[in-house]
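If you scroll down you'll find the structure; I have some questions about it.
With one protein chain withheld, the remaining protein chains of the complex are depicted in position.
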């Protein structure tokens, strides 16, 4: 390993870090666009605080919970509080065999961490108490995300079992999606969404911000998936770029076609969710697929989206931004797809993918349910009906998002 | 060629790819800002679908039409459907002499492809039928863009003739601009734009989104031009950054000054278009110019913009976002400028630039005219007057872009 | 030094350049969000022109004023007009010992330049005459920024004295902040801000744009600080990423907590300013701090913000976007912090940091005051009360930012 | 023919709309207005200064009806819009001299 | 002195404005309002659920004029605003007791 290659590898990981950072802006914009204007400050506030909480907890203990360096093959490990640069060569070029430095390792993984909580943020929008959400995010990022992450990426039991999740269809997206599902169940729908007369959609207040968010997320995904190669290996990173781009493109296209057949409408919100669905789905196997397989995986995700959005609505599970459809449904699909398409495909792998997905999902759902339930019984998780009517911006923040 | 240099080169091409991707967001924001709010969903929808169509068609055959690897010096070639990694070394470091991988080649070029259609999207905004536009985009990206691209970048006849177009003032921007002109002619102006009482401007609904779009485009242009070096060669890429930055800056400045002299107003929309004009103009020769020459090229473009906007309006060619002025006029100017300034300057070169520009432009215009004309005669290209009044968002998408 | 490492280093500097470029969009969005909608075109216009003026003046003489290459240890030097690539090796790999090319040096530094003027733009928003501002920006970028920059980065007297300012807490942010203070003093508050009945806040018109701006600034800061390493050195750049991220996160958190204790409100505008405060503060010593020290520095900045915002308001210094609190107060704090925390800490260093900060600040304040005062006595710096009421968009630009 | 102008709370709109539908009021016009007054608006903070918005966003409904229906409509509005807290709003009744339906040119009761 | 209040379609605004100018109505005031009612608003879809907006955006024009001009203005409005389809809107005439021009303090017809 030479210095120049080390520098190029590390450089890519850092650039990818900034792209993952931009995903937080993507989420913030998307969610802001998909809520009513009276709840916009609230969603922006939550997304700002999540990055802060995510980075700080990951610094304090999250990184060492997820990558404990001990208890390989196990379900839990802890490498100690804080960060300290390993001494000598092992803190420099030798740390990851010339792929990145210790600091890079932390900051790239730290940017990932907050994503899972952000997914929940969108699903509980427009009716959840701010303090309850922040406490949830803190616990979720302290316990659930790093622990399930350790199972696979921290060389825990799922990794030993052969489970494959390249960049986190399960470990990031489905983890967030399952928690979102738990939250939505306990929280109940927004007032006026499910009436006797049927479902009354509550349209988001700004499609430009929603579209801005999706494009930024797509941009960031090149760093999210491309950085998960964990080096700048030319062939692998470029393949990941191709599969990521084509899967998103296919998701857009099939969401467009299927929502036209289903609802006779050119629904922008569906196409945007279709792009995200394609991106979530390819994430588990972005480095294992050929272009055509990426198109198939994304294409299926784009069809799943309109069905699943409507299904969740039929079950009266009210998710203002479609987080469960995008991150949970397509996250599971993408995880399974690794056993169906690509170089790892096979019944054995499919089975591992299935139970890995269920194990992680079950743990995340159960823990999130527990936390939300405890919060509900204690400080309460839902704002008053009056505050919901009036909007969380004034009720929780004494601010408005827009003035003339 | 060593592994480290290969990695650094390829890394730059991939980063540049993401920056070109962001240009699609730039176009979407700019166009959204420059249309009325009642047509915002429509423009966002078109821009989302164009990326999808662009990437998928480029995967299916576009890449192999544009870079057929056969029929050098010719006008047409086809390398077969789909993508497949060349075997052995030729699919890796040897593919482009250590500059990038096969996959990188595809994805960088694929991101470029959709740009040309996006340019048309803005020009036909607020009155064109969605399905007709999508069919046009599909045909345009399948046939026109890759074929004219092949003439130069795919080692076709223009390349053999010595035509120079570094990053696509002609091959991307003017191609899109000529097609936009054809569309605008066949489509006719928006209702109420040209009245007996004179020109009634129809101002865009959001200057912040327009400005956001232009800044994002400028950002992306560093990847568009810088990536067109097709390696991370330090001196060339950094020179391209300098010329790109200075040309945009000069375009802003001269558009500011000239629109003040012409209209006694500090018109933000002109300054924004001036920046873009400067960027389009430098694109053909970004690697051939000294800084001062870049300033001159951008400066002339910034003056061309206010004149050409007004001229197109005088001819009753209604282009809501100024795509023809920016991409066509400045694209032609930039192509010619390669024969006037910089290391290639000379009468011989100027002559080649001129006929290359006309050949490509003529083909693009004729093909686009034909396609639009056929669409007009069959399914129709223009929405009903009632739908135009009401806005395409409700008429074509059953949605609104904004809710309180 | 080998070609590959040179390429990787130079690549990072160019990527960092694009990220610094995006900061201009960040500033434009943030400032647009924090002003009233009737002044939005004006702020976007100013920010567009500042980049243009900044790059062009930096090309013409700024670069050679700031890095004159003569008069080391002095207070002023000038290396001649324009740019010209040094001949032979010294214009290529040897220019900066393989870290970057001559062109890269210029463009990275040129992107920095405009930042200082942008800071002033926000502080004088909603009431300053456009032409007076543009003249100020021109003079400020021609004289003040490059000269004080030379004192430290151009190897002038402060550098010789041992002053440390890694990426510009003082040289960029405080320089801009002090000038902003001078401007605010001479300009006076917006009508209706300080009434007999007390302070009447004039809320910004779009929190989504404000938040978008802050996230983009944070993104750009990774290039601003990371690029200031002036090579892609893996360990240093990655440490800078960690300190930059954690300081911003800590600023958000403490601004959240302290504004809750102070005002019993979850004020998004405070959290956003807290993030920026943390980023400004870490800038002076981003490469000298351990993660925990970065958290402390950012944490203190996040507490300073709410106090200082209120203090400036008490002194009737009306700064619509909080530029003085963010860039001046936290810039000074960050500069001093280099003497308190990190590898340089010590009384001696603290003393140098203090007088360096005062020297630069004093010069910037005095020069800005002089320029504004001269402008006030000649063409006037403030729009008429009627124009202020009506909004600068119509009064100065004959445009509106929004239409339905 | 009378015109009833009611200024109500945002949060009561759905109730009022449904109550009007129940007594067969098929059409009305709504405008978003701002109510100024002693009531004091929302308590807001911005960048550390707290202040009371000097207005409260409200909805103004306009309903044209025959004179004899006024009483019923006013009673319905009160029932649906009332919370009992200060700030519930007002109902005005104004005389309308003539009403015309644009589509047909009919005037008077038929135009309703 | 009378006040004419007309509720019209968005799409007829330019015609109405020009028609009023043609009969020398030099000033009027416009408000953006929402028309609720049986008419059913636009048919919209969002994330797979389709629904009818319960209102249609409309414009309300207010024109103050001398009593004798009412007939002409109403006729002009009908001619310009009419499409013949349901939803063309209404025109009210209300009595104004007094009108004052702020600039001069003039009242009555001179204030027009």
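Quick notes
As written, the chain order gives the labels A, B, C, D and E, with residue 1 at the start of each chain.
Please note the rule applied: a residue touches a chain if its C-beta (ideal position, glycine included) is under 8 Å from a C-beta of that chain, and two chains touch if they have at least 3 such contacts.
All figures in this text were calculated on a predicted structure; none of them were measured in a lab.
Put simply, the missing chain touches B, C, D, E once the whole complex is considered. Looking at B:60, B:185, B:199 or B:345, the residue that reaches the missing chain in the full complex is B:199.
Among the residues B:81, B:263, B:315 or B:355, only B:263 touches the chain that is left out of the figure.
For subunit C, the list of residues touching the undisplayed chain reads 192, 386, 389-390, 394, 398-400. Seen across the whole complex, the unshown chain contacts subunit E at 3, 17, 26-31, 64, 94-103, 105, 111.
Although one chain is not drawn, its touching partners on subunit B can still be listed: residues 199-201, 203-204, 259, 262-263, 265, 267, 269-270, 273, 306, 309-310, 313, 322.
In this section, only the chains that are shown with their structure count from here on.
Between subunit C and subunit D, the least number of touching-chain steps is 1. Taking shared numbers over all numbers used, the subunit D to subunit E interface scores under half, which places it in the different class.
Here the spacing of subunit B and subunit D, counted between their Cα centres, is 52 Å. Taking each chain's centre as the mean of its C-alpha atoms, subunit B lies 45 Å from subunit E. If you average the CA atoms of subunit B and of subunit C, the two centres end up 33 Å from each other. Each of the following residues of subunit A touches two or more other chains: 2, 4-5, 7-8, 11, 15, 203-204, 206, 212, 265, 267, 269, 398-400. Taken residue by residue, subunit D touches two or more other chains at 44-46, 50, whereas all remaining positions touch fewer. Shown are all chain pairs that touch, namely A-B, A-C, A-D, A-E, B-C, B-E, C-D, D-E.
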